[in-house]
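Comments concern the structure below.
Left out: one protein chain. Kept in place: all the others.
Coming up: chain A.
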């Protein structure tokens, strides 16, 4: 089980786990709940460049379509094929088995990323 306080977050409801220059990216439980049952994910191919703040994929639920924004600039080094095969992992395990992609980060993490407390404040769930 991931320690959620160790993650960074974006205002667009992505989470980021940084390990050296590799960032693992997913969407939060809050976003997964709001989307409803995820039935399709479209992720960028391994090797493609992504730009912080730009759309790099799509997450579709039975009801709606969400865009996935790259939280950091770099190169995609892995995508979660298990999620492509079984998109419901985004709902059942958003912070673990439901991760979406790994980025080799070009530059240090942006100061725009939020910590857990700030992110919860944004979703109205702060304690």
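Following the convention adopted for this analysis, a contact is a pair of C-beta atoms (placed from the backbone, for glycine too) under 8 Å apart; a residue touches a chain by one contact, two chains touch by 3 or more; residues count from 1.
The definition used in the following text is that contacts and distances are computed from a predicted model.
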| Out of "Branched-chain amino acid ABC transporter permease", "succinate dehydrogenase", "Aminomethyltransferase" or "ThiF family adenylyltransferase", what name does the UniProt record list for the absent chain? | "Aminomethyltransferase"
| said: Can you say which of A:50, A:68 or A:103 touches the chain missing from this structure? | reply: A:68
| query | Where the complex has a chain not shown, which of A:60, A:75 or A:97 is the residue touching it? | reply | A:60
| task | Among A:35, A:52, A:76 or A:113, choose the residue that contacts the chain missing from this document, as touch is defined above. | result | A:35
| field | On chain A, residues whose C-beta touches the chain left out of the figure | value | 11-14, 27, 31, 33-37, 39-40, 42, 58-69, 88, 91
